[in-house]
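Removed: one protein chain of the complex. Kept in place: all other protein chains.
On to subunit A.
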Amino acid sequence: MSQAVSSNVKGASIEIKHLGKTFGNVKAVNDVSLTINAGEFVALLGPSGSGKSTVLMSIAGFERPSEGQILIGGQDCTRLPPNKRNIGMVFQHYTLFPHLSVGDNVAFPLKMRGVAKAERRRQAEAALEVVRLGGYGDRTPNQLSGGQQQRVALARAIVYNPQVLLMDEPLSALDKNLREEMQIEIKRLHAELGFTVVFVTHDQGEALTMADRIAILKAGRLQQVSQARELYERPSNLFAASFIGEMNMLPVRWDGVNAVFSDQDQIRLPDTASIQPVRPGSAILAIRPERLSIAAPGTEGSWKATVRDVVYAGAGSLLITHLADGSEVRLRVASAGQAPIRPGQEIGIKVPPEAALLYPADASQ
């Protein structure tokens, strides 16, 4: 690999302090504070309208924050125009300049920085080699496939060794196989070049597999920032719990020790079940479908349930059941070695108490 791109770049830290952005009377971003360490890979995850793109565009400099501050590498960039920020960015729709060849596209940032022609041609070719498109420099962008175009866009974003790389749903326009290939490619580049990555996506799988930390946004507010495992196993609130993966949510009464169902069935929960203290009263018991297992009906400590539907999906099967009080419970169990189960059948559901999470029922939290 060429020296131009392998000269071990260290990323810059990004500090977002009390960021706010108002469009008309809509608060797109509301008091978001987030510190991203140098060289870290952070995914901004949320449904559309959650403000994740606005946060990214504020880091890039395309949106001027209504409130708050953004520091890149310790320098206040809040009012700095995008062309002075020296950061790389990959857009959703590649945005390669159609009037320039692939090589000239990649060399464009170097040209803007006054690099001499022969040198920028050499560096552009080196960057194309990094994304495994060496020798493609003379083609025009529309001669390349979508995946290749996005790799060229990646080469253009890293060719000048920026300390920060921003990515705005860069893989959403690609089909599934290409997407997975690009995920690996981006992770590899991140590991090799060491820049800081901020990656916007609405695909939770993508966020979980790629990012060091994931920031979840909803309606302009930051919900949780944590590593993938913690986010999945101990989501900090109901929104995070329901947004990531599948989750059974059962209304219960919490008496401080036991979660009591409306039919007086109850489960004793360990202290670790509640991420934040939950006051006695109505609460939500949350549990992942793959943590539940099937038992013979009436087994000690199991819940009585009636099977409504069985969805066979190869390695695993999805069982949709309902409890005596009518609330729905889904189970994901291995298909192999399972006695056949039919809709209408009564089963027992075994619940490991350590798998249950408890949240206050108040939706505003």
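Just so we're on the same page, a contact is a pair of C-beta atoms (placed from the backbone, for glycine too) under 8 Å apart; a residue touches a chain by one contact, two chains touch by 3 or more; residues count from 1.
We take it that contacts and distances are computed from a predicted model.
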| item | value |
| --- | --- |
| Chain not present in the shown complex, as UniProt names it (candidates "Cytochrome C", "ABC transporter permease", "Hydroxymethylglutaryl-CoA synthase family protein" or "Protein-export membrane protein SecF") | "ABC transporter permease" |
| Candidate in contact with the missing chain, chosen from A:37, A:95 or A:209 | A:95 |
| Residue of A:83, A:177 or A:264 in touch with the missing chain, whole complex considered | A:83 |
| Candidates A:60, A:102, A:286 or A:331 - the one touching the absent chain | A:60 |
| Among A:11, A:51, A:65 or A:109, the residue in touch with the chain that has been omitted | A:109 |
| Residue numbers in subunit A that touch the chain omitted from display | 60-62, 81-83, 85-89, 91, 93, 95, 97-99, 108-109, 111-113, 140, 142, 156-157, 160, 166 |
